[in-house]
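Missing here: one protein chain of the complex. Every other protein chain is in place.
We just call them A, B and C in the order they show up, numbering each chain from 1.
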Amino acid sequence: MSSTEQKTDGQPRIGVYVCHCGINIALKVDITDLIEFAKGLPNVTVAREYKFMCSDPGQELIQKDIKELGINRVVVASCSPLMHEPTFRRATAKGGINQFFFQMANIREHVSWVTSDRGDATKKAKALVAGAVRRVAYHTPLERSKVPVNANVLVVGGGISGIQAALTMADSGKRVYLVEREPTIGGYMAKFDKTFPTLDCAACILTPKMSSVRAHPNITLWSYSEVVGVDGYVGNFKVKVKRKPRYIKEELCVGCNQCVEACIFKEPKFADEFNFGLSKRKPIYMPFPQATPSVVLIDPDTCIFFKTGKCKQTCIKACERNAVDFDQKEKIEEIDVGAIVLATGFKPFDAARIPQYGYKKYPNVYSSLEIERLVNASGPTGGEIIMRDGKKPKSVGIVHCVGSRDEKTNRYCSRVCCMYSLKLAHLVHERTHAEVYNFYIDMRTPGKGYEEFYDKLMQEGVHFVRGRVAEIRDWPMTAEEVGKLVIRVEDTLIGVVRRIPVDMVILSVGLEAHADAEDVRRIFNISCSHEGWFLERHPKLAPVSTFTDGIFIAGACQGPKDIPDCVAQAGAAASEAMALIDKGFVELEPNTAYIQETICSGCKTCIPMCPYNAIRYIEDKKIAQINATLCKGCGTCVAACPSAAAQQNLFTDEQIFEEIEGVLNYV
Amino acid sequence: MNYIYYPGCSLKGTGRAYEESFLAIAGALGLAIEELNDWNCCGATTYMGIDEKKAFAMAARNLALSEEQAPDDKPVNFLALCSACYLVHLKAQTMMDENPNLKATIIGALANAQLSYQGRVKIRHPLDVLVNDAGIDKIKSLVVKPLKGLKVACHYGCLVVRPYATFDDQNNPTSMDRLIQALGAETIEWPLKTRCCGGTLMGTIPDVGSRLNYILLKEAKRRGADVVATACPLCQFNLECFQNQISSLYGEPIHLPVAYFSQLMGISYGISNRQLGMQRLFVPLQPSLAV
Amino acid sequence: MSNEQGTKTGNSFEPKIVAFFCNWCTYTAADLAGVSRFVYEPNVRVVRIMCSGRLDPQFVLKAFREGADGVLIGGCHPGDCHYQEGNYKALRRFYLLKKLLKQMGIEDKRFRLEWISASEGDKVQKVINEMVEQVRNLGPLRLETIPKPHHTPSQQPAVAAGK
Partner (left out) sequence: MHEQWQRQIKYEEELDPTFGQRTAEMAHGEQLFSCIQCGTCSGTCPVAIYMDYTPRRVIAMVRAGLKKEVLNSRTIWLCASCYSCTVECPKKVRITDVMYALKRQAIQENVHPKRFPVSVMAREFYKLVSKNGRNSEGLLIFSLYSKTNPLQFLKYSTMGLRLLLQGRMNFKKESIQAKKGSKGDLQAILKALDNVK
């Protein structure tokens, strides 16, 4: 650094670097004008432009100037700091000065992309650059503090995404807590018979994974449990998990089902959740034969004992291992983890919300998930497609886009429906030889082997009608329509309206975010899109990260996805989490608050302000003191301090004052 | 509550029985109703197809007049019996609210006739008023001759719930069903209850109009209806008066009484046939009532 | 101060508004507005703070002093604060400050607080357009008449060669 020291006289020597970002910025901001303006700002030694500042040549410009011109403060005017601040801080450090002698002016997201008039944009860009220049002069050298990372991970959600992420990390030796809300893991995939486009059986590829989760020494599986609280920060999260009572001692139950046999309800008579009510269960039940953990549970809403207090409790007697426990209470477990992977999945659209399709009105109108169970060999009908009226369908209509691409329900395309509709069309056609009609708006089959699968279906003689079904009714116009469900639709490729009578209708429902996505989001302190999907940090460059460091997302909770994409994303989330853990420590942003002892009057105003109890009062000195490791850098105490004794690194009063003057005083 | 009653042209002509019967039952229910002074035609669904601004202005004139007639600053209940009149006024009002420039233009035009429109009008449909203001219990309490065993297909038609569903479910309205059931009659499951009768098409392109009404009548019969109840003079006219032509056109005898819901109410209230304009029906209702 | 200088419309008044946006919600939302190309009025200059709880009343007064015609504060929705409840603290200060500003003769509409979450890019557009329009109608804020205290900068930080 000798060179640097020679050239500096204690005065800031600021270098301003304006990025064109291709034409993203250059199109709206007059770069030359901006450069000339910057050169005129106080303490600016050099101002340069470059097509892509984030590229290597761009970064080298900065490093070169630091070395050769003794630049000791750097301002880059380009995209959002949330995008490239780390990049340019690194460049600054490479140049040989402290990385925090850097400030960014966001002239892309906040200027060129949101301003129509070029003059206006240039003017605004000048203001932001002036703010950054004025501010950076008051930056001070800072060091990042390192805190160790807890090596354990929490995975929330036991569908295919959660399972994949958990296994990946457990195999690499991490201790994984897998928390699932339902009594069993497996999610929706466990309900499917076949998977598109390869038609391999879902169970054959999923159940082995489920049992290895159960058996894995590094995985602690908590089913029928929910995360109720998350504290701490990246590397050191404290998590509260609520374990709902299943009234069975999990460690004792071996899933022999003798209690179920013994239940005083001789016949199952309650709607079975796993089969969407297409079959019945008893108050004490195993969710489904391959349930994991293989442990029964009691449903207090239907169990006689819980409802009346009077029951022979035959289940207790039936269990040789005394696993049944009516006194079981919900309990809260507390765990420490370094990273969290959210894989909470989706909820299927409720077809009853589109009344003209007659779901829940006409018994032979089914939702696609009900059909998944009907065609499933281990389903309520053993894979036979028998309708609620006991008949086999001779003609079946499959309606696409139910609850998708519709301003009145969901605007977005659910992405998986076209393909699973084709799959169901194949399975139904294969099992029943019925005439199968697909009603679609646009056939969307992007994916390996997907278009080929579509072609295969056309070859199989399945009918395709391009048109969104207008209504499904039971009033006939012709003899053949009597007793049928009549689908009214425009065949848009012909341009005529058709009425197609069928025995059975399958509504291909879209995917929606969980009803409680908002609550879950808050627990983990991340963001949601309007539709309730969890928001990724960057749609392209950080698809499984969130705005909260250390919390990653995988699978359909981020947006509609098919199984291959879920598994891929789960792998990505797992490796992101492991990259964080294997590093062993996290470097914290040094934007912590501190007290200037000489100024502090000891008024204690700041102490109750701190949400993290990082401030304590030192009796003998009669002043307050901030514990930097506890401080998260919100600056609330700083704003509250009446004597300006409290300050925040990177956000000191004078840095912000300078920025305010900067953005206002030059244009 | 007071209602400014807007009859509209049909209710003085083809739909006279609707006015007669409604005023009769309204009287029985003690609804305070006064006719709008010097009302003009709402323009129906047709006028908009020639000149939209003028169409809205015609409706606005009626709205302005109704404010004149109910001077205090309370909301005005503008009661339009005919579904088309109901919608046209509602649409004009909604469009003006959605579009300030349009509103300004219309108000400006009204000024030329020394009229002003403040916007305190609430446009009401008779079914809304009966079910929500009078109330099912009140309606029930006046029944002296329950319509036991009478199977009714309640036909709402288009404009009661489309495009605006202000007081009932858009896909499956039930106000008329609840009302008819209160009279002791039985309402059939009627999935075509909001299907279009073709409106003026019956007059302009009979073949098209006939098919639409044939579908409705045929299905109503198939479902065992003794009578179709309507809340719109045009539905009633189309469904009732052309049954001979439809029968011959489709070679299928169709003979199904089509009455206003208010006539059915009147009957169950023991009001005389003449007061209810029963003599104006093409297809007499009496036989069906004998059941 | 160049309040009077107009931009697109000849010499019509174009207000300057300083916005203090919290890093986690509103600043991110403003980025999203950019990514979604939601065009809005160019009159707002955003100053990023980590949390709306950092908003020192001085910042607001300073901004007005330096010629801002309006000040906008953006934070996370109640319950969403990245630091648990900084936004509530901001809210309290906001109300207090509003009173004071009234006494200084600064109109209500020149000082606004909005909760805008990371996914509400459209709200950034809406709020800014609204506020700019309102402040435009109010006209320039003229505090120039009162002499302006300049904060005395501390010792220029020695340029340490910290890495």
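In this text, a contact is a pair of C-beta atoms (placed from the backbone, for glycine too) under 8 Å apart; a residue touches a chain by one contact, two chains touch by 3 or more.
Just so we're clear, the structure is a prediction, and the values are computed from it rather than from any experiment.
Peer 1: One chain isn't displayed here. Which of the visible ones does it touch?
Peer 2: Every shown chain touched by the left-out chain: A, B.
Peer 1: Could you tell me which of A:Lys209, A:Arg405, A:Arg444 or A:Lys632 touches the chain that is not displayed?
Peer 2: A:Arg405
Peer 1: Just to verify: which one of B:Ile33, B:Met95 or B:Ile136 makes contact with the chain not shown?
Peer 2: B:Met95
Peer 1: Among B:Asn2, B:Gln181 or B:Thr200, which one is in touch with the chain left out?
Peer 2: B:Thr200
Peer 1: In the full complex, which of B:Lys54, B:Lys122, B:Lys151 or B:Arg178 touches the chain missing from this view?
Peer 2: B:Lys54
Peer 1: Could I get the residues of chain A that touch the absent chain, sorted low to high?
Peer 2: On the side of chain A, residues 356, 401, 405-408, 441-442, 466-471, 488-492, 495-497 touch the unshown chain.
Peer 1: Can you list, in ascending order, the chain B residues touching the missing chain?
Peer 2: Where chain B meets the chain not shown: residues 9-10, 12-17, 38-41, 43-54, 57-58, 61, 65, 95, 98-99, 105, 108-110, 112-115, 158-159, 162-163, 170, 195-196, 198-201, 203-206, 208, 212, 241-242, 244-245, 279-280, 282.
The working rule: only the chains that are shown with their structure count from here on.
Peer 1: Provide the C-alpha centroid distance between chain A and chain C, rounded to the nearest whole angstrom.
Peer 2: 31
Peer 1: Need the CA-centroid distance for the pair chain B / chain C, whole Å please.
Peer 2: Here the centre of chain C sits 56 Å away from the centre of chain B.
Peer 1: Would you pull the chain A residues touching chain C in the complex into a rising list?
Peer 2: Touch list, chain A to chain C: 1, 4-5, 8, 10-12, 72, 80-83, 93, 96-99, 106, 108-111, 113-117, 119-121, 123-124, 127-128, 131, 137-143, 522, 525, 527-530, 535, 547-548, 591, 609, 611, 632-636, 638-640, 648, 651, 653-654, 656-661, 663-665, 667.
Peer 1: Would you pull the chain B residues touching chain A in the complex into a rising list?
Peer 2: 171-172, 191-192, 215, 219, 222
Peer 1: Quick one: in the complex, what on chain A touches chain B?
Peer 2: 355-356, 473-475, 477
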